[in-house]
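Complex shown without one protein chain; remaining protein chains in place.
Letters are used for the chains, namely A, B and C, taken in the order the chains are written, and counting of residues starts over at 1 for each.
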Amino acid sequence: MAKYDLAPELVDLLKEKFPSLEVLGEGVVAVSKEELLPLMKELKENPSYAFDMLTNLTAVDYPDCFEVVYNLVSLPLNHLLMVKVRVEDKENPAVPSLCSLWGSAIWQEREVYDLMGIDFTGYPGHPTRILLDESFKGHPLRKDFQWEGGRE
Amino acid sequence: MRTQTYILNMGPQHPSTHGVFRIILELDGEVVVKAKAVPGYLHRGIEKLAELRTYPQVIPYTDRMDYLASMLMNWGYVAAVEKLMGIEVPERAEYIRVIVGELSRIASHLVAVGTYSVDIGGFTGFLYCFRDRERVLDLLEMVSGSRMTFSYFRIGGVADDLPPEFFPTLDKFLHDLPSLCDEYDGLITGNEIFQARTKFVGIIPPDVAVNYGLTGPNLRASGVLYDLRKVRPYSVYDRFDFEVPLGKNGDCFDRFAIRIKEIRQSARIIRQAVDGLPEGPIMAKVPRVIKPPKGEAYAEIESSKGVFGCYVVSDGSTQPYRVHFRRPSFINLGYLEKLLEGWKIADVIAILGSLDIVLGEVDC
Amino acid sequence: MGENLFTGIAAWMRTALLDIGTPPLLSEFIVLLVKLLAVIIFVSLNVLWLVYMERKVCAYIQCRIGPNRVGPKGLLQTVADVLKLLGKEIIVPRRVDKIVYLAAPLLVFVPPMMAFAVIPWGNGMAPVEMNIGIFYVLAVASLSTLIFWMGGWSSYNKYSLVGGMRVVAQMVSYELPLVLALLGVVMLAGTLNINDIVNAQRQVWFVFAQPLAFLIYLTAGISEVNRVPFDLVEGESEIIAGPYTEYSGMAYAMYMLAEYANMMVVACMATIMFLGGWLAPFGWTFLPSWFWFFIKVYALIFLFMWIRWTYPRIRVDQLMGFGWKVLVPLSLANIFVTGVGMYVYRAIGW
Partner (left out) sequence: MFGQGLLKGLAITWKELFTRKVTVQYPEERLPLPARFHGRFELDVDKCIACGLCASACPNKVIQMERAKVGKRQYLTKYVMRIEYCMFCGFCVEACNKDALRFTHIINMNQYFRDKVRLVLVDRPAPEVIPEEEPAEAPEGRAAKPKAGAAGKGKAPEGEG
């Protein structure tokens, strides 16, 4: 199967520009949340990356941190990149919003906020719940989420 | 004269919101000033449920996302787990997957075409599409035993081989399909009233479509060639000869017409897959208890609604640590609020219908 | 065969009444009452049959069988439906304008019933002879607008209100081409009397003399009865059921049934004005005149149903545009051409 991940030399170029960038694997990089927005701007607007679509945005609740995962696709260059941001602060997790760059972030960030409880700073207004009711307490995809009811 | 806008609550029980979707419309007469989409009425927390189940046990839950194309939902999840475990799927299984996946795509597009016809007001086209969809469902029922929620894919292959009576029935269906498509084209697509209702309505420019992450027929209607089967062929799609229909204007009509064209292309793919169906096993050598190594994988496939992605995180146990589904219907809806502004109530239905959402998938 | 069946009955009744010593005026009145009652009963039953026919036609077009369980071939299905709806509660939501809300479904049958009073069902079979028959029918038929608006406005529901607005806009603007299309016929016939208009078609049906007017009339007529492709009033995929959204039980059924009665009026008028009314084609008088009338009316109704189950719905601004920018100018042009034609015809003096 052909590989479509971002070429390693291009990743190396990025590394020079963004010191916090960390290569986790083929086509997977991690970045500090301070540098997320400039990195994404670079990835979107630099024609040698041209990541024009934010295809997926999600978050994972690890025991020691939250990890926000972005999957980028470049339609003209047909390559992929997964960008991760670790959020150590488990009490008030927040990452910069990407709504200014990609429209698809608007609903996906709302979804992540709703289900995982990660705040997105710079989100137009404030991310509101999207799938759950406004009155819902807690964020169900967190590992410490407790719920009542169920079958047995 | 003092005029006043008013709020019209459309849904969640409105007949044309394709399920339990709600749009709060602020209207000036019949013209939409502002729209607010409220999904979530069908949220079942499938991602959370998946965390409490073993890897194979998630498969039936994926069926219940896009229940109109369950095979493709199965495929998306299974592809991610296979990627995580590094499983090489046997060739015959890949071909079978292509056959049932494309059949599922046809079924899904038939629903999209039919319900769109009824959204615009023509009820007969709806019944023709559903009449023919039954034949697809019969075929898939032969294969999997169920009509809608198949749970047919397994990690490393498929559940069962194609039964012998499947092939003549499929052959007959594929033979009839072009004339059936002509019928839809004659009854719906070619109708001047239908064209007046849909042409240049709800235009999505290509750059906006990409920016908002729209995929599938909605993106291709804007003229952007982005079909994973073509641009990043997965499975065995690189072996088949087919075209990706593209639209010109990105309006409702293009989004609709592209689906009928895709049905024809899917039929081509199925024909080639059946002809080239190799012998061999239908399951890879997979351990009885599936325990992927610690790690993560993100795989995408082209579902009938767009790019269906699945992100699986494993902590080395038998249960996934985290599963996330990138549901195309959900992301396609993200642009709806802006798209509706300035159109009439009737166009709201036309635009929403042309996006072809399935609420099971939107709300997950 | 039965040509004078109904006129005979009327004549027999009149003589019978006179024979038992009823004053002529009173007997005339009683006969008229019986005639009108007969028409009302006939129309009501016919509406039930039309609902059944619609369902069957729609089913056959859609590769289905349609109702076939109640009665032979499902013929009693609509009767069963009506009986069921009679047993249903008529829900009156809070904050509706109660009097208007409940009056609207009662009144909705009145305009078509009034129109039927002057329709000649056969040779000399009009319950009431009126020398301005056409004018009367048009005037009465346009009352429907008001009743739909009553339902839409009083329901206290935004969908109903939108539907009510649409009904007024649509019916008012399509009344114009409807009337103007008939004007061409009236000019040719030189009379407003329905009987005379039918008799004027002995040589040639006006559909051949006025083909454009016929098409305009059909289009505007379908719009007047709010059927696809002009069923914006209901627009079930957009505004749920328009003015009828809040109605339930028999009140809702009245609206539905009235639609068929209105359709019947439009089909009858088209038959009278363009298809030669009760005149037999090609001189095939072996069938009675009223039979020919019904064949023509049902053919037109079938056409309406066929169209309904084929076409999608037009949008409200397109509907208005089509009415005012296409139908009205066309019908005006038609009148102009008719007038010029008649002038030339007379000048040549054939």
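One rule holds for everything that comes next: contacts are C-beta pairs under 8 Å (C-beta built on N, C-alpha and C of every residue); 3 or more make two chains touch, one makes a residue touch a chain.
All figures in this text were calculated on a predicted structure; none of them were measured in a lab.
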Hidden-chain contact residue, picked from the options B:Ser144, B:Ser329 or B:Ser354: B:Ser144
Given B:Gln195, B:Asn249 or B:Gln272, the one touching the chain that is not displayed: B:Gln195
Listed residues B:Leu27, B:Ile59, B:Ile345 or B:Val358, member touching the removed chain: B:Ile59
Of B:Gly29, B:Gly186, B:Pro205 or B:Gly316, the one touching the omitted chain in the full complex: B:Gly186
Listed residues B:Val33, B:Ala159 or B:Val231, member touching the removed chain: B:Ala159
Sites on subunit B contacted by the missing partner chain, in the whole complex: 53, 56-61, 63-64, 124, 128, 131, 134, 138, 141-146, 149, 151, 159-160, 163, 165, 183, 186-187, 190-195
Contact set of subunit C toward the excluded chain (per top definition): 57, 59-65, 306-307, 309-311
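Just so it is clear, only the chains that are shown with their structure count from here on.
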Graph class of chain-chain contacts, one of line, ring, star, complete, other: line
Chain nearest the global centroid, as defined over all protein CA atoms shown: B
Far-end chain from subunit A, centres as C-alpha averages: C
Distance from subunit C to subunit B - Cα centre to Cα centre, in angstrom: 45
Centroid distance [mean C-alpha coordinates] between subunit C and subunit A, Å: 63
Sequence positions of subunit C contacting 2 or more other chains: none
Subunit B, residues touching no fewer than two other chains: none
Interface residues, subunit B side, partner subunit A - complex: 39-40, 43, 45, 47-48, 208, 210-215, 224, 226, 231-234, 298, 300, 307, 309, 311, 313, 321-322, 324, 326, 330-331, 333-335, 363-364
For the subunit B and subunit C complex, residues of the former touching the latter: 6, 8, 14-16, 30, 117-125, 127-128, 131, 187-188, 191, 193-194, 196-197, 344-349
Contact footprint of subunit B on subunit A as seen in their complex: 1-2, 4, 52-56, 58, 60-61, 69, 71, 75, 78, 82, 102-104, 106-108, 111, 115, 129-133, 140-141, 145
